[in-house]
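Here it is, the structure in full.
Every protein chain but one is kept in place in this view of the complex.
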Amino acid sequence: MSSPAHSPAHGGHDHGHDESKFQIYVQIAMLLAVITGIEIVAVYLPFAKWILVTSLVVLSAVKFLFVIFYFMHLRWDKPFCTILFFIGLVIAGGTAWALIALFQAEASLPLPT
Amino acid sequence: MSSHAATAEIDHHHDPTTSTGIPNKKLLMWAFLASDCMFFGVLISTHLIYRLHPPAGGLDPKAIFSPELTSFSTFILLMSSLMMALAVTAIQKGNIKSCRWSLLTTIFFGMIFLGCQVYEFEHFVHDKKMTLSNSLLGTTFYTLTGTHGCHVAIGVLWLALMYVRSFKPGPGSAQRSWFSGQIFHAATLIVMLLLALKVTLGLVHAIQVQPTLGGAMGLFMKEQFLWIGAMLLSLWGCVWFARPRGPVHFGVANAIDVESMGLYWHFVDIVWIVIFTAVYLLEYL
Partner (left out) sequence: MDASANTAHLIKEEQVPAAPKFLAHPTAKTGLMGWLTTVDHKKIGVLYGFFALIFFLIGGFEALLIRTQLMVPNNDVLTAQQYNTLFTMHGTTMIFLAVMPLSSAFFNFIMPLQIGARDVAFPRLNAFSLWTFVAGAIILNIGWFLPADKYGAPDGSWVGYPPITSKTYNPKHAIDFWIMGLQLLGVASIAASLNFIVTIINMRAPGMTMMRLPVFVWMTLVTSFLVILSFPAITIALVQLMMDRNFGTAFFEVSGGGMPILWQHLFWVFGHPEVYILILPAMGIISEILPTFSRKPLFGYPIVVFSGACIGFLGFAVWSHHMFTTGMGTVATAAFALATMAIAVPTGVKIFNWIGTLWGGHLMMRTPMLFALGFVWMFMMGGLSGIMHSAAPADAQQHDSYFVVAHFHYVLIGGSIFALLAGLHYWFPLMFGRKVSEGWGRLSFWTIFVGFNVTFFPMHFLGLNGMPRRTFTYDPNLGWNTANFIATMGAYLLGIGMFIYFAVLAYTYFKGEKVGRDYWDGRTLEWSLQNPPPEYNFAAIPNVHARDAWWYEKHNRAEIERERTAQAKAEEAHGGIHMPFGSIWPFVASMGLLVVAIGVTCFDSNPAPGIHAKLGLSLIGGVITFLGIYFWSLEGNEGYHLHLDKDGKPVEDHGHGH
């Protein structure tokens, strides 16, 4: 089980573009930083609330997806990894949505004090 | 699971010993992350539910949160994610030095994030008077971001231990026993990180207290003298432990462990992406 310190990799299915993998990662990091910047600026823009909320949610979702599909490698891995994670994500998201909806119902509002 | 697999070429995208080709550790980590989605989903829901109808006269996040600090720490965490991804690709190619540097920078950025969070919590408690128990906002906010911070801290600890692990002597090395060595190396690294955190926060505090840079540096040196010394000592210790000492028992075969850890670290980042939007940004609308 020993491997000498500096053996070059022989990954059989090395996509042959290790250099571009590095570049892809850096480019995505830059993109994420830019999107974060846009988000920060967006809250101060004079648009209607629903537009801003939607934009923020969309931008966050874009960041989220870039990280999971690229940094976490889902794009290049077997589909089952994606399915497995999305099972958790969908159930968590659905539960969160239902809980928030439940507490926004008329009957759940706090009584006026 | 046969030991012969280690000497054969390792395909980082297909493990022939498993039914699906996905390595067991990777599958385990993805399943755990699916579970952690629910964990944070419930925490975030609790916070958002209590923000739907804030109590009258309750604390206002806009008066408490600092968008600049939070944006900075968001950016820092994103950069740490980049470094983590680079660490994984480095070790997959067998480039141990590059992997170690990437791990160290990931740790570095992670510590900055934690430092920002410690600073933020201290600031909120002492200056904005928001504590865990004196307000609903404090309760849900500290619990949610504190749990996330704990996840980051566990990640930093894991990264530090993985970094130390990368120095395990391999065959042909002159070292005879690594057991006590690794304990000291890990302890020195962790102590150094904590001291660096303390010193940095001390510097920030000094800058805030003293109006002039000279005065701030003077105050900083006076207050933190011993801590700075201890930090430099432990930093030197880390450099000493990291000196080259022959071949190490760390390479392409360990890429799966670094990759699993990377998945955890990236997940902590995406949770923060959600928290940043749902907890901070939405309050400003």
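Letters A and B mark the chains as written, and numbering starts fresh at 1 in each.
Heads up, the rule we're going with is that contacts are C-beta pairs under 8 Å (C-beta built on N, C-alpha and C of every residue); 3 or more make two chains touch, one makes a residue touch a chain.
Note that this is a predicted model, so its numbers are computed, not measured.
Among the residues B:31, B:69, B:125 or B:153, only B:31 touches the chain that is left out of the figure.
Residue-level contact of chain B with the missing chain is found at 1-4, 18-20, 22, 24, 27-28, 31-32, 34-36, 38-39, 41-43, 46, 49-50, 55, 58, 132-133, 135-136, 139-140, 143, 161, 169-179, 249. Summarising the interface, chain A meets the missing chain with residues 1-2, 80, 87-88, 91-92, 94-95, 98-99, 101-102, 105-108.
Simple rule for what comes next: only the chains that are shown with their structure count from here on.
Chain A makes touch with chain B in their complex at residues 1-13, 18, 21-22, 25-26, 28-29, 32-33, 36-37, 39-40, 42-44, 49, 52-53, 56-57, 59-60, 63-64, 67-68, 70-73, 76-78, 80-81, 84-85, 87-89, 91-93, 95-96, 99-100, 103-104, 109-110, 113. The residues of chain B lying in touch with chain A in their complex are 3, 6, 9-14, 20-22, 26-27, 30-31, 33-38, 40-42, 44-45, 48-49, 52-53, 56, 67, 71, 74-75, 78-79, 81-82, 84-86, 89, 92-96, 170-171, 247-253, 259, 262-263, 266-267, 269-270, 273-274, 276-277, 281-282, 284-285.
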